[in-house]
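For this depiction, one protein chain was excluded, whereas all remaining protein chains were kept in their positions.
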Amino acid sequence: MAFLSVRNLTKRFSGLTANNDISLDVPEGSLFAVIGPNGAGKTTFFNMVSGFLAPTAGTIEFAGTDVTRMRQDKIAAMGLIRTFQLVQMFQGMSVAENVEVGCHLRTRGGVGSALVRPPWLRRQEAELRAKAHELLGFVGLGAQAKMSAELLPYGQQRLLEVARAMAAEPRLLLLDEPAAGLNAHETDALAAVIQQINARGVTVLLIEHDVGLVTRIAHRIAVLDFGCKIAEGTPDEIKRHPDVIAAYLGTETTDA
Amino acid sequence: MTSRDTIFTRLGRYGYFAVGGAIFFALLFAFVFVRGGYLLTVMQLAMIYGVFCIGLNFFMGYTGQASFGQNAFAALGGYGTAVLCVQFGWEPVFALIASMAIAGIASVIVGYPTLRLRGHYLAMATFALGLITYDISVQWTSVTQGYMGYSGIPPLGIGPFTIEDERMKLVCLMVILLFGLWVSGRLRNSRFGRALRAISTSELGAAALGINVARYKLAAFVIAALYASASGSLFAHVVGFISPEVFGLQMVVVTFTMLYVGGVGTVLGPAVGAIIASLLPEIVRSTGRFQDIAYALALIVMLIYVPKGLSALGGLGRSRVAEPGAGS
Partner (left out) sequence: MPSAIELIQSLVNGVGIGLVYGLIAIGFCVIYNASGIVNFAQGVFVMLGGMFAYSFLVGMKLPLALAAAISIALVAVVGVLVQIAVIRPMWKRKAPMFAIILATLAVQLLIEQIVILTLGDQPRTYPEFTSGGPLKIGQVAIGYQLFWVLGCGALMVGLLTLFFNKTRVGRALRACSQNREAAALLGIPVGSMLVLSFALSAALGAAAGILITPMQYTSYSIDGPFGVSGFIAAIIGGFGSAPAALAGGILLGVVQSAAIVVFGAGYKNVIALTVLLIVLLFFPKGLFGGLAKRA
């Protein structure tokens, strides 16, 4: 039984088939990547897995529970946390506060306790800050903790989003094109962070456009093209796979 | 002890500005208190509108949602308290609390389906709520006495203790306003408030972190309705008279003007805005219709030229939490 098990996932938008019959198994503890050229249906796939889009057909099972068509926040509560290709910063909040929002699932308290502030809540708030501090240090944003999140440069916003997702203590972390728009230096820093996250025991599912990054860090790779899964295997297998070279690397070289 | 612990320590970062502001408002309050007369009434109304604005700020400032119909809940509070006190002889305090409960329940019933709407639809649906309430308060004469309005509403008090002195009313209202601000400040910097503020700029991001967006929006809507209802009831008890006009469109425009003057999304903004926006027309001695025109014009000018509210000019805008040594 795989940790994340996707069966025959299909999504059609009025005539256009964005995902066609995709099946995938992500083993627990792995660093799994889904790659494909632009428009291959990677983000559609991701949105369905994380509950932001209802599939036309197929099922998604996470840690033994059917999560198909489950509401996003419930999926998140199960430990499946995602980031976005277009960074979803909480503007008007500080960098540290952004991470504290990430702790939402791992903390408790509502209106009543916020007014009374019982001892347990004070303890929790202190732990929260310590955790935010630790995670910001982990991604290298410790010095920017008090800055307004929207003032961060783009590359750091991506790192902040990763730290925020980690605050939710995910069992499976979904990263949607985390290297998009980053320069080579920033991409390296990000790759290191992702590998450390995986080393902490968090399963990572990564969608990426940057093949170099993926083949360097992923344990296993699935390739999408025109909404279909055309290959799956280790980075070495994928690099040699004729269909992949034709469909993906081929277009990539002509593009670039 | 980080700077986020209380609104006071946070303001401490702006040392002189905060102390100056506090002294200014204390002096202003003392002046009005000693001087008495018409200014007392103006300040009383400012406090009442302030309570309304704190609620509006919850839904609009913290949560980033648009409601143009919060006056509906103020009307519910005003008429609720009037009917309970005058028709049924209730104690004003209990009438006020009961009206808040009614408004809270009504806001859940109305908000649950309405808040699923977005954009223009949500805006128009909330606007319609205010219009519906206005029309009902005009037409349902057996309960609301129609255009005539309700008079003879008793002042606040419990049992034999009633607050009839205008100065005592002001003190009482100020205490209520400060309590409202305290609640707002505590909630803003809590798990609950952080969830609301996360929703205000990215519902997707909030949902992905496990925040039940619909539930938190509804909670903010209900809190806003509770504040609105309280302010409606307070108006009824302090002024002693309500009519449909009190809770009409001008209430929407006036309260938004106040919120923009004070600063959208800040803790103190609603109260500061309510006081400043109430006193300014007195300085130029404009009254009645001209005052409404002045509010409307001021709001339009602010929406165009200082969309973040006047407080943004003084560096006290909503991003102040975040300003490091960088920025300004």
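Lettered A and B in written order, each chain numbered from 1.
Following the convention adopted for this analysis, contacts are C-beta pairs under 8 Å (C-beta built on N, C-alpha and C of every residue); 3 or more make two chains touch, one makes a residue touch a chain.
Computed from a prediction, not measured in an experiment: that's the story for all the values here.
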{"item": "Interface partners of the hidden chain - shown chains only, full complex considered", "value": "B"}
{"item": "Contact residue for the chain not shown (choose from B:F94, B:Y121 or B:F179)", "value": "B:Y121"}
{"item": "Identified contact with the non-displayed chain, of B:L28, B:V93, B:I136 or B:V171", "value": "B:I136"}
{"item": "Touching residues on chain B - with respect to the absent chain", "value": "66, 68, 113-114, 116-117, 119-121, 123-125, 127-128, 131-132, 134-136, 138-139, 249-250, 252-253, 256, 289, 292-293, 295-297, 299-300, 303-304, 307"}
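Please note the rule applied: only the chains that are shown with their structure count from here on.
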{"item": "Separation of mean Cα positions, chain B and chain A [Å, integer]", "value": "40"}
{"item": "List of chain A residues in touch with chain B within their complex", "value": "50, 52, 71-73, 76-77, 81-84, 88-95, 97, 100-102, 104-105, 107-111, 113-115, 117, 129, 144, 146-149, 151, 161, 164-165, 168"}
{"item": "Residue ranges of chain B touching chain A (in the complex, touch as defined)", "value": "2, 183, 186-187, 190-195, 197-198, 200-202, 204-213, 219, 223, 265, 318-319, 321-324, 326-327"}
